[in-house]
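Let me begin by handing over the structure; questions about it come next.
Only one protein chain is missing; all other protein chains are in place.
Think of it as A and B in the order they're written, each chain with its own count starting at 1.
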Amino acid sequence: MIARAENFGPGRSFWARISSPRSVGIGGIACGILAFWIALPPLTVRSPELPILFGLIAVGAGIWAFVREEKRVGAGAVVCGLIGIAGALAALQAQTSNLQDVIVWSALAAATLRYATPLTFAALGGMFSERSGVVNIALEGMMLMGAFFGAWGADKTGSWIGGLLIGMASGGALALVYAFFAIHLRIDQIVGGTAINFLALGITGYLYNDLYGNNGTPNNLPAVPDVNLNWLDNIPPQGLGNFLFDSFGSLNLLVWIAVALVPLSYVALFKTALGLRVRSVGEHPRAADTVGISVYGTRYAAVTLSGVLAAMGGVFLSLGFVNSFTENMTAGRGFIALAALIFGGWRPYGAFAACLLFGFSSALATRLPDLSASESAAWPLLFQTLPYVLTLIAVAGIVGRAVAPAADGQPYKKQ
Amino acid sequence: MSETAAPTPEPVPEEHQGFAARWEVYQRAGGVITPLITAVFAFFIGGLVIFATTHKNPLSTYKAIFDGTGLNWLSPVSIDWHLFYPVAVHWHGWDTGALAATNLQQTLIITTPLILTGLAVAFAFRCGLFNIGGNGQYTVGAVTAVQFGVWFSGMPGPLHVILAMTMATLAGAAWAGIAGLLKATVGAHEVITTIMLNWIALWIGSYLVGFGGPMQDPRAISAPVTRPVAESAKLHVFWGPPTLQGLHIGFFIAIAALVVYTLILKRTTLGYQVRAVGFNAEAARYGGISVGRSYVVAMAISGAFAGLAGSIDLLGWEFNLDLTVVQTVQIGFIGIAVALLGRNNAFGIFFAALLFGALLTGTSTRNLDPSVFQPELAGNLTRIIQGLVVLFVGADVLVLYVWQARKKLRLARKEAKP
Partner (left out) sequence: MAPDERPVLELRGMTKRFPGIVANDHIDFDLGRGEVHALLGENGAGKSTLMNVLYGLYHPDEGEIRIKGEPVRINSPKDAIERGIGMVHQHFMLIPVMTVAENIVLASEPTRAGVLLDYGAARKRVTELSRTFNFAIDPDARIDEITVGQQQRVEILKALYRGADILILDEPTAVLTPQEARELFDILKTLIREGMSVIFITHKLHEVLEIADRITVLRRGKRIDTVQRAGATEQGLARLMVGREVLLRVEKASPEPGEPLLRVEDLGVLDDRQLEAVRGVSFEVRAGEIVGIAGVDGNGQSELIEALSGLRRAAAGRIWIGDRDVTRSGTHAILDLGLGHIPEDRQRRGLVLDFTLAENLALHDFDRPPNSRFGWLFPARLVRWARTLLQKYDVRGGGPQAKASELSGGNQQKVVLAREIGRDPQVLIAAQPTRGLDVGAIEFVHRQLVAARDQGAAVLLISLELEEILSLSDRILVLYEGRIVAEYGPEATEDQLGMAMTGVDAKDAA
């Protein structure tokens, strides 16, 4: 245990490095994933031996790492191994043709990006807020505002650009309300965020019923356009080109905006003077105050920005994804985004990776029910729990490793 | 300064005050006045919303909602309101009729689970935890209660009821206990875990109850609904028609739960531990209290209240569980507003639950005249009011704090310049 700090010391041989408990554990995780993957198309191994072998290797490696004080990675490998075996056995139960219908990697990739998009917007928004020291449980509500007002704005202005702008403004406005309570009135941020979520649920539900009633939002809502990248298809070799085109050839504009915002946020937060100030406020507000940075001003700006970004995720839901608004359509995505943010260590690339993971689980959850032979079976509903279960596991697995901004969630009191 | 140490409190640094501690500040300060102001203010803003969207007099709308709650049964006079002042008072005797009585029964039926989910939130609060998983725990309790109510149909009545309720309570406790365990062992934030558990409970419940699910009533193949619980598992109805949602004894169970809640917190070592952890977890740990264990136990007790709420609804008046109920549970969320408005104390929680119970009944499709105010709008209005209540209850800490600080400052000035 004491030796842990020396694990990554310099001058260690290659062999010593790959035989460290941590590396073995990570290898185990990979083996577990492999166990499942080989049972799926295109390999579609149809006998149980190989997946079980890989799964057991994963479990073994996990236990080995676990008893050598790499508890988290070890436990992860054990879980991955078991899930890998279970998944592979389940896949073996299904018809090969069914499997090939469900596991279309290009379609899964595209769906993963689509499901990850609202999460990415919200997680990046949450990052600015939390980096400035304000916990934002209210991402869910701000997203919902964006979803409704985006749809309403598009309906009223007759253009998706109008919808997007109005949606972003609505999220920013709600964020401003939250900011006032969280920053000036120093309300408990968890309670205040929850209140804002209720408020957003009520406001959007009320206006939705008042304005659209039983008919729902109009069918001809102006949608955010897709970006067609036909040239992807021509990339040699043929298989790769097809895959790239099927995956990324016709994604929504907002998907690409979300992807582009990831490096942009990184630069803004870590490479600019303003970013340095935002982070200083989130780490040690009094220190920032004593050199003349306005703590309140910085936090207001960051929280408002988080609302605008989360609302963009909401606009994507209503105008880029399903093209309508329904009550409470965000379905916990704001909270999943928050979990992704934590999972990603309050960093843009990490958060984006976590969003992709959760997006992938959602994509899988919507496609897996097709595996079942009969139409009327109820059990595929259980796949709907997948993103939530994964979030639960992720939150349970990483806490203690990632370090939150030191002043996150602490109201600042000017003297 | 020798032994004449003036009683000047050291200013307590904000970060040393726990979550529960900050609540305590204005619980002491506010008494009963601030929750009242909070509620009035929330309804006032709700009224503005009504006026802005429907251009109707908010007071007459609220009056319509109020009439639907049955609370007018308690009052032998009715008052005609004209905007802000009464224009006429009518005496109409105690027998306003069966309608008001039925409505009041409705209100109390809804108040019952709200008391319990309010307690669920409040108990976790006292341990410094924010349980927003009441919905999931309620669902788990309801599902369990139905299953045990359907099974064992030959059992003698009281035993059957106790069995089903106990199992539901334990199920709720276990479900919330997961979040407590994750908090205690790996430090996962309970807000995220309980929200995720809500959604997981929702989908598992939908699977169990929905079309083709294992609990769906085989005789009602076209409806996603479970079989009704056996007669022996139904709670006794003491006011109103037993079959048509009369008031059942679950109401008294909820009242008893209020007493239990207070006793646990004030008179047991468990309550001492929970409160110590809630106020200052670090000091509790230093004092030899296992903080992790307290988290798990507090979360479990909290979930037990919510699970009990689910069983009482099912055994008291719903009798079978409907897919739409599983998918639209709000009781747990409203419990947050109940607990906050009731300031985590038994009396407060009772009245806050009554307020929201009345609001829910008054705005239900059955009791609200659509020509006055659309029930769908009213339902969402309830959510808005609920959000405002939570927001303002949180914020009035400051209002009071500033007020007190000013008072003290003025005093200090007087001392300085005699």
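Note that a residue touches a chain if its C-beta (ideal position, glycine included) is under 8 Å from a C-beta of that chain, and two chains touch if they have at least 3 such contacts.
All values reported here derive from a predicted model rather than from experimental measurement.
From the options B:G271, B:G310, B:G357 or B:G379, the residue with contact to the chain not on display is B:G271.
Here the missing chain is touched by one residue of B:P214, B:P241 or B:G287, and it is B:G287.
The hidden chain makes contact, of the residues A:A90, A:L264 or A:A406, with A:A406. For chain B, the list of residues touching the undisplayed chain reads 1-3, 5-13, 16-18, 20-21, 24, 266-272, 275-276, 279-280, 282-290, 405, 408-409, 411-413, 415-416. Residues of chain A in touch with the missing chain: 1-2, 4-5, 267, 271-277, 279-280, 283-284, 286-293, 403, 406, 415.
Criterion: only the chains that are shown with their structure count from here on.
Partner chain A is touched in their complex by these residues of chain B: 14-15, 19, 22-23, 49, 53-54, 130, 132, 182, 186-189, 191-193, 195-200, 203-204, 206-207, 210-214, 216, 333, 336-337, 340, 374, 376-377, 379-391, 394-395, 397-398.
Of all residues in chain A, those touching chain B in their complex are 137, 181, 185-188, 190-192, 194-203, 205-207, 209-210, 213, 331-332, 335-336, 338-339, 342, 376-379, 381-382, 384-385, 388-389, 391-392, 395-397, 399-400, 410-411, 413.
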